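Only a single protein chain was left out; the remaining protein chains are all shown in position.
What follows is chain A.
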Amino acid sequence: MLRLLNIEFIKLWNNRSSKVLILAYFILLTSIALIAAIKFDIGPIQFHLAEQGIFDFPYIWHFNTYVAGTLKFFLAIVIVSMMANEYSNKTIKQNLIDGLSKKEFIASKFITVSAFALISTLFVFIITLILGLSFSDNTEAYHVFSDTEYLLAFFVKLVGFFSICLFLGILVKRSAFALGFLFVWYVIEKIAYGLIRWEISATQDNWENITRFFPLESMSNLIKEPATRLGAAKELAKQVGEEFNFDYAVHWYEIVIVLAWTSLFIYWSYKLLKKRDL
């Protein structure tokens, strides 16, 4: 396994654009901490985001994993191109001729994206811990470490999303087209989501039972948007006579759905590689 990771590391780290994107991603991830510095001080209106409770344990786990999740597109570019470049440089052919099995080839890619996800999760864990400990009113161990299932959800979400990227890279073989395809897929899912919601919610309220199985939707479902959970947002809603009552929790079946998609995408990637002549 280390050998496969090492092989992939040599390929990635010597590619300047991959290196820059990976570094940019981790720098941006770290810069979540800068949100703490958002501070308006315009005469009577004083606003300091860090004091609005977004850095309170355990809410901070939810908030940070959600924000960090939006940065995954940086790595998506790296992952799609690390797959597609193997085709355009025909190095995949040479790798196989040199004695890498097709299974090992897919495994090396999957291990690499899992490593990306794991390192990201560790990053988010450490940053969140530091931010929370410096800004949260509540630093008892019980509060600090509750809701950490968001970290697990974050990890699973990244692995799932990266697996789609790998699959698209193999399927389309051109990085730009694969990314375009990913976007088109996203749009199609959103349209289907809208249609289903519109059609079904009129009669019954269980449209989510269908949409939660969509691959991209299932991944974004893992960590729901945290803004409406914030005290300030709830206050605001109350003033206009609304009350937010969403379910923010990470459910086990949501994780299972994403894991199922992950295994399917990896399996399909392998099948595709096996079936194709190079």
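In the analysis below, contacts are C-beta pairs under 8 Å (C-beta built on N, C-alpha and C of every residue); 3 or more make two chains touch, one makes a residue touch a chain; residues count from 1.
One rule holds in what follows: contacts and distances are computed from a predicted model.
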Legend entry - Per UniProt, the name of the complex member that is left out, chosen from "Cytochrome bc1 complex cytochrome c subunit", "ABC-2 type transport system ATP-binding protein", "Acetyl-CoA C-acetyltransferase" or "Heme exporter protein B": "ABC-2 type transport system ATP-binding protein"
Legend entry - Residues in chain A touching the chain absent from view: 3, 6-7, 10-11, 14-16, 89-91, 93-102, 104, 274-275, 277-278
